[in-house]
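Of the protein chains in this complex, one is absent; all others appear in place.
Note that the chains are named A and B in the order they appear, and that numbering of residues resets to 1 at the start of each chain.
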Amino acid sequence: MSSILLQNAIFGLLVGGLYGLGAVGLSLVFGVLKMLNVAHGELIMLGGYVSVWLFTLWRVDPFVSILAGGPALFLVGAVLYQALFRRLIHFHEEHKIKNSILIGFGLALILQTVAILVWEADERAVTPSYAGSVFALGGVVVPLSRFAALLLSFAALGGLHLFLTRTRYGTAIRATAQDEQAAALSGIPTGTIYLVAFALGSALAGVAGALVSVSDAISPAIGLNWTLKALIVVVLGGMGNIFGTFIAGLFLGVAESLSGFLLGNVYREVVGLALFLIVLSLRPQGLFARG
Amino acid sequence: MSGDGPELLEAEDLSKSFGGLRAVDRLSFAVVEGEILGLLGPNGSGKTTVFNLIAGALPADRGRVRFSGRDITREPPSFRTRLGIARTFQLVRPLPNLTALDNVLVARLYGRGRSTALRTARDESLDLLSLFGLSQKATTSAHALTLAERKRLEIARALAARPQLLLLDEPLGGLTTTEVSAALAQFRRIQAEGITLVIVEHNVHAVRSLCDRVIVLNSGRLIAEGRPAEVLSRSEVIEVYLGKASRAALQ
Partner (left out) sequence: MRGQVVAVSLIALALVLLPALAPRDNVLNWVFLALLYGALAQSWNLLGGFGGQVNLGHAAFFGLGSLVTRTLWLNQVPLPLALVAGTAAATAMGVIIGAPSLRLRGPYFAIGTLAVAEILRITTANALPEVSFLPTTYLAGYRLLPRYYLALGLVSAVTFVAWWLTRSRFGYGLAAVREDADVAEAIGVHAFSHKLLAFVLSSLFAGMAGGLFAYYHVSYYLQFPFNPIWTFDALLITFLGGAGTVWGPLVGAGFFLLLRETLALRLVELHLLIFGIVFVLVVLVFPGGFVAAWRALATRSERSLQ
């Protein structure tokens, strides 16, 4: 019994790492721009297709595809920001949030339909030679590719942290997030910062999508589900709190996996909603926020 | 006028922090019924925070607020308005896509001693608009008004809630000299109708001529209290203001 529980917890942790990475970009964009892009899951889906595409055409390893998926989605994000979200930047905060949600909602439908038109509605999978490999760790089975994906999620998060804290550009992004006017007064080109932050959030979605493709099939319909996970994770972690978001991703993964095992798989999704409502009622600043 | 008359509002040991910064620090003061009280202090001394604590827009970390003897510390702002506390905002905040009339009308429908009948409330709101010279603008969207008009609308809207206590946050900022004297006359008329006023204002001449009493804050603490002419000549008050002026000169 306990070893099965542990096995489920490990699986949850592996999935949760992707939840976390999938949500970090959303959290970054909200923290800096005060915009909620509900088409974030569709960006993850596009990142998945980059990997599927490269694998189908040239047998490129999905872990290598991250190097293409990230930059590709960085560009997509930059275009979307310039064409759509930039127009909201001077709105009053509540109106900015509301309109970004509406635009993201329309954008989600657009991206999903484009994906159906380009790649058709059925599932595509990447099948590298090591797809089914596992290793045992004290009686617990760990799928190799998922484990590697978790490690890479940590690496991506660490890289983001270093970028935000150790580089001039990252410092400028954090300054803009904290106080746009003060940042602008001290000479930071906040317009460019917003563009970069949005594109960076998309790039993180691209990386997450490529990692998703390692172990899960990609289809145009997966976007909404990833948006949903990302949104719940962002609320659990505290809006705009990047480390809290990642930890909340791991937490949600384990909570879903264990409750799926204990209550039956039919109701595993309900756990996320219940957590969401409980956190909002009792601790709206998020589970892992300070204070 | 100071000292006599019953106390309409009492703030007792109020504190509020933002992050590590203490915006209001164990502040106690009272507002006497019928007076015009000036709330003074350099920028960042906590004046607007005090307004927000009285109006209920922010929860106090500690201390209590009593209005007409009733503890309202935990009440939401809408409830305080219905009890008789109305306010204006430092940067005017009209309801942008509603007409000038509807801005006032909502306050008339929800404030103290509200008219629940739409027609009566609308007539009363039109009267208020004409009192503030806004009759011609009744059907104009609030976002299309000039700054001076929006400032008047802001006060008309607050009065539509029929307050006993009116909190005015820098009501003279951005007005021309003529507009300032018109506004001061307006405030005296409001006082004459039995409404108590608390005003945050930087215009020292206006404070001197308008206020019955002033209190001075620095770093969220009360540092002086009394008649305006006397308080404004105290050395510790001058120092607080001069300190700010010399800092401003250095920048």
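Keep in mind that, in the parts below, a contact is a pair of C-beta atoms (placed from the backbone, for glycine too) under 8 Å apart; a residue touches a chain by one contact, two chains touch by 3 or more.
Since this is a predicted model, take the numbers as computed values, not measurements.
One of B:V106, B:A148 or B:V180 touches the chain omitted from the figure, and that residue is B:V106. Touching the omitted chain from chain A are residues 30, 36, 38, 84, 87, 94, 97-99, 101-103, 105-107, 109-110, 112-114, 116-117, 224-225, 227-228, 231-232, 234-235, 239, 265-267, 269-270, 272-273, 276-277, 280-281, 284. If you put the missing chain back, the residues of chain B touching it would be 55-57, 76-79, 81-82, 86-87, 89, 93-98, 102, 105-107, 109-112, 114, 116, 118, 157-158, 160-161.
Heads up, the rule we're going with is that only the chains that are shown with their structure count from here on.
Each chain gets one centre point, the mean of its Cα atoms, and the points for chain A and chain B are 46 Å apart.
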